[in-house]
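Let me begin by handing over the structure; questions about it come next.
Partial complex: the chains shown occupy the same locations as in the complete assembly.
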Amino acid sequence: MTVRAAVAGASGYAGGELLRLLLNHPGVEIGALTGHSSAGQRLGALQPHLAPLAAREVLPTSTAALAGHDVVFLALPHGQSAAVARELGEETLIVDCGADFRLADPAAWETFYGSPHAGTWPYGLPELPGARTALAGTRRIAVPGCYPTAVLLALFPLYAAGLAGPEAVVVAASGTSGAGKAARTDLLGSEVMGSMRPYGVGGTHRHTPEMSQHLAAAAGAPVAVSFTPTLAPMSRGILATCSAAARPGVDADDVRAAYDKALADEPFVRLLPEGQWPATGAVHGSNTAQVQVALDPATRRVVAISAIDNLVKGTAGGAVQSMNIALGLPEAQGLSTIGVAP
Amino acid sequence: MTVRAAVAGASGYAGGELLRLLLNHPGVEIGALTGHSSAGQRLGALQPHLAPLAAREVLPTSTAALAGHDVVFLALPHGQSAAVARELGEETLIVDCGADFRLADPAAWETFYGSPHAGTWPYGLPELPGARTALAGTRRIAVPGCYPTAVLLALFPLYAAGLAGPEAVVVAASGTSGAGKAARTDLLGSEVMGSMRPYGVGGTHRHTPEMSQHLAAAAGAPVAVSFTPTLAPMSRGILATCSAAARPGVDADDVRAAYDKALADEPFVRLLPEGQWPATGAVHGSNTAQVQVALDPATRRVVAISAIDNLVKGTAGGAVQSMNIALGLPEAQGLSTIGVAP
């Protein structure tokens, strides 16, 4: 069986990465490619790395263009997914790379996004407890944000095992593709090369409530997240440095055992051998998340660090992995655990 | 049928890239991995991006370790291939990523390498006239240098069509992985980031005679190459800017027609639409060479530019492509035309 898939937002970075992965997916045929300002252009001029699709024309994003596909990937600005989903009908699998259906709490949505809450769809992070069950057979998937993917994979084993206190501190560095492909002066190569800078400091980044929501679900209790994102001089990758106070009596073996248990069978999370730490370069282009953890004896904080490719495991790879589960395909189909390094 | 392949030099950049590609090759089973100073270590500590091979141990390079494979890839320092080949016997396909068997002219070899000439093996650039015939069924392959790959793909159509004068000027920029993985102060990140510098200026780079040899073969007459390599602040990629005087009467249509004819059916060379120029970022991780050409009306020089990934089409991908031909496998098997961008 071949699944026919459309990609809305094909000229952006998320859309391009979806196409890169779908081209390698033996069970998927690529249907309509749609865009907004890029409509009417050949994909070869917009995504010159996708040689096999170079002659394809980008269509204007519309229900008509997206109809008639088994799967529709949405890589659209916030707020547009609900209308598209409604019009496409319940039989179409909609995989939304935007934020619209990630948050369960309408108040959190309204605080961080300033618009009415659209609802909540099954969350496309299969590694979380219960996630695969929710994804199996669904026709609606909310793909996680790139930062929450990195942070949750680093921290959920700790909270699921009840080993940490109710506050996590996260500082994450992201490559610039996470900021998208729209022309902005502060994202020019001249500005970002040779420089690191934070943004969204003080709890204002929209990915913060998404992290809290799922850590709380793992812990069975509220978890506050102090989150500071930073922009790093690289095109891809997220390195998330996360820490939380170890509960009294917890020792390093307890921590290691919790991570072993939570991650041992995961095809796309690699708990590294002790002493080896994640590097974003090692997961460039792959759907792997590298994870490592340590307990600092002096401060009694558990430090958990993950590295992902923000466009693969953090977006398009997570989307395809979740699609596979929803459609009953092998979960790893079309996805690679092998990075392109150096 | 599955081919069993060994890689000598598995801890270096060429070896790592060979393994990355072979892991994706449906017709190959990876056998022994050998190294020199890395022998005894787990591959996971040396090549952390190759997750599926993380537990593999690197063996000392020896005939015993390499024996019993259908294919042996050699990523060794110059001068070691002949002895290994002799001991492995004539039935083993040996794919040499080193320089030992690239040059036909013993004098050129001795001038540039300072040691006795080992011989000449079929040259692993299938796109050159006659190359596929020479590679089919062979048990010895000399993989081209990374710079010659880029330069020959840019210029052989011009010379094969007899459109250019006998002197080519080439300036090429390479990512740092081309310089290898040995620790050197001048290759430290601090030194190479934010900086470009030439090396091997004035005709001294060892890849120069390799370019001349094959351009001359295409032209049926001697071709002198003025070659200047430069080191660019990126880990992968070669951008080769090549030019030569157009012969009298040659016009832009003649040039375009020659490239169309030479490259139209090539699976791994993409002559871009007119007006679009190659970028190394677009071929990152892929076996594609992007090529474009223009005739400067003021100087009457043809400017031909190519972009490749030095580790893929420039080394490991070219090696696998040639292996496929030698073994009668589909030429494109295990190789991707899709880049990992941005």
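By written order: A and B. Residues from 1 in each chain.
Just so we're on the same page, contacts are C-beta pairs under 8 Å (C-beta built on N, C-alpha and C of every residue); 3 or more make two chains touch, one makes a residue touch a chain.
Fair warning: this is a prediction, and the values are worked out from it, not measured in the lab.
> Shown here are 2 copies; how many are in the complete complex?
4
Note that in this section only the chains that are shown with their structure count from here on.
> Cα centroid separation between subunit A and subunit B, in whole Å?
Distance between chain centres, rounded to whole Å: 35 Å.
> Touching subunit B in the complex: which residues of subunit A?
By the definition above, subunit A touches subunit B via 13, 16, 20, 23-24, 44-45, 47-52, 54, 177, 193-194, 235-236, 270, 272-273, 276, 279, 281-286, 288, 290, 336-342.
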